[in-house]
Each structure stands twice: as C-alpha cells, then as structure tokens.
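Yeah, one chain of the complex is gone here, protein chain that is, but the others are all in their spots.
Moving on, here comes chain A:
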Amino acid sequence: MFIAWRELGYAKGRFALLGGVIALMTLMVVLLTGLTAGLGAASVSAVTALPPGDLVFQEPAAAQKTDFATSALPPATVTALGGDPIGVSTTRMTSGDTTDAVTVLGADPALYPATETGTAPGAGQAAVTAGLNASIGDSVTLSGHTYTVTAIVDDVTFNHLPVVYVTFTDWQALARTDTASAVLVDGTAPHVPGTVAADRDTAYAAVGGYSSEQGSLTLMRVLLLGVSVLIVGAFFTVWTMQRAGDLAVVRAIGGGRGYLLRDALGQALAVLLAGAAIGGGAAAGLGALASQAVPFVLDVATVAVPVAAMVGVGLLGAAVCVRRTTTVDPLTALGAAR
C-alpha cells in the first residue's frame, strides 16, 4: 500500500467525501437494522419467550396464510396434539383510570416469561408485563371480565402491544370460544389433519404484520447496500481512470499487475473501514438515544453485522472497478509509442 497511503494523504478531499458518504450509508443501514430488530421484537417477543417447541396452527385456506388471529383449533384437535394450548386475542385493559390496548395470552403459567415479582395466576387472576400500568393486587378489566394481578413478568409484547397473561380456561371465557389459537408441542407430537406445524421462525410470520414490516425494512437495507456498491464503484472507476498515467509508470518501472491490484484494493478497504467505522459508531450513539423512545435493538449483531456488510459490498464494488488497474498498458508511459 505504498502508493495507496500517499494518495489518501494527497487527495484528502476526494477520499473524505467518499468516506463521508460511506459513513452516512452505514449510519442509515445500522439504524435501520436496529429498528428492524426492535420492531421485530415488539412484534414477536412474546412468541420468542415461549418455551422451546413447535407451534401448531389451524391449516389456513388456500389463499390465506397461518395467523394467530384466524387460527382456531377445536378441542378434539387440541387433545389429539397433546401439547399446551395457547389463546391469543386483542382487547383493552382498564386499570384504575388507565386504559391500554393489550394482547391477552391465555396459557399455562409454565409458558409465561420469567416472573419479576408475585406468584403465577390461577382462575380469575392475571400476570401483566412490567411495562403496563398495573401492580400486584390491582384489579384489571379485560373485555368485561375482572382479574386480580398476582404477578409482574418480563416485559414482552405481541404485535406491538403489551401482554396480559391469564389461564387458558379464563382466556376461552374472555374470548367466548372453546378453541385454541395454537398449541405448543414438542418434536414427538403426532400430525393431526387440518393442522400445520411451524418452528419458531416460521411462527413469527403468523403474527399479524410481522412479515410485511420485516420485509419492507429489509428491502430498504438491501437497497441501501446496493446503492453503496454503485457509489463506491463509481468513485473508484473515475479514480482509476484519473490515475491511469501514474499506473502506467508503475507498470513500466516493473510493478506487476498484482502489486497494483493489491495497492488499489488496500486503498479501497482503508476508506471503507474508516467510513463504516465512523458511520457505525455514530449509529450506535444515535441508536442508544433512539432506544429510549422507539423499539430499537442495539447489540453486536445490529451494529457489527451491517458494518461488515457495508465493508464487504463496498469492497466488491471497488474490486470490480479497480480490476482495470491490471489492464493498464505500461507502454502508455512512453506516450508516443503507438
């Protein structure tokens, strides 16, 4: 990288501009990644918190897809599956003067998230997530039924709503149904006609809006990465053309094609690493602030992975363009030879 470092110092403005663009693109990709993970968690963290196992749903009609909201497994099917039935519905919870939209999840207490305080609820009782405005001993009203809060559990959400846990029997009464939304089974459960089993990742798609939300945000990230490839590629195409004369001189004095290619790729990597590190660092700082107001996950996976992806795709774009360095004819250093 003998030439590369010196060119970086010489053409500071141009490389700073490219580095700045890479930093901004990385900032956007990292913020979107954190937001995607945050919104995903807000959609399905209650499903993630369930014990290990597959979820069995009612088989959807041909034009429909599996959904917690539309799946209704009859009692005979639940019995045949032999797992833990789960009921899911959305309603309003009134606690004192406060009313919140909540997801009511009816299931055996063994399926609840870790309890922060209190004891597992029985009939007529409820466990609420920590984010809700209710304390142990409070009475809360769900769809006209009153329950006493006996436990505060870890803060999880379902379809962006806080969750209230009741027993499965209480949920059936509240939902005025004798069916279950899904059944949590282990790997030995028999296949029952009219049902479809889903592993955890597939089950996430059964939460309303999850797939659309994740798909839209992922598409935005992919497009940003694609634009980054084009920007980096365009810059290094022009840059390589501008210094074709210098490259011809280096070839003429005996610099091999590999020497020039390594130097050029090293230069691109240095700019990408610097830009992505600045962008990633700024995004981590903004993400830490954003996570106090919006669903945002800030961890190694949501920062390091998109930063690495940005460097990787940028290097790919640069590689395609700086490949031209290997085709420079050293004869052109002589100028008038042809």
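Here is the rule we go by: contacts are C-beta pairs under 8 Å (C-beta built on N, C-alpha and C of every residue); 3 or more make two chains touch, one makes a residue touch a chain; residues count from 1.
Just so we're on the same page, contacts and distances are computed from a predicted model.
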item: Protein name (UniProt record) of the chain left out of view, among "Pyruvate dehydrogenase E1 component alpha subunit", "histidine kinase", "Glycosyltransferase 2-like domain-containing protein" or "ABC transporter ATP-binding protein"; value: "ABC transporter ATP-binding protein"
item: Residue, one of A:Ala41, A:Val249, A:Leu273 or A:Leu286, that touches the chain absent here; value: A:Val249
item: Chain A residues touching the omitted chain (full complex); value: 2-3, 6-7, 9-11, 245-246, 249-256, 259, 330-331, 333-338
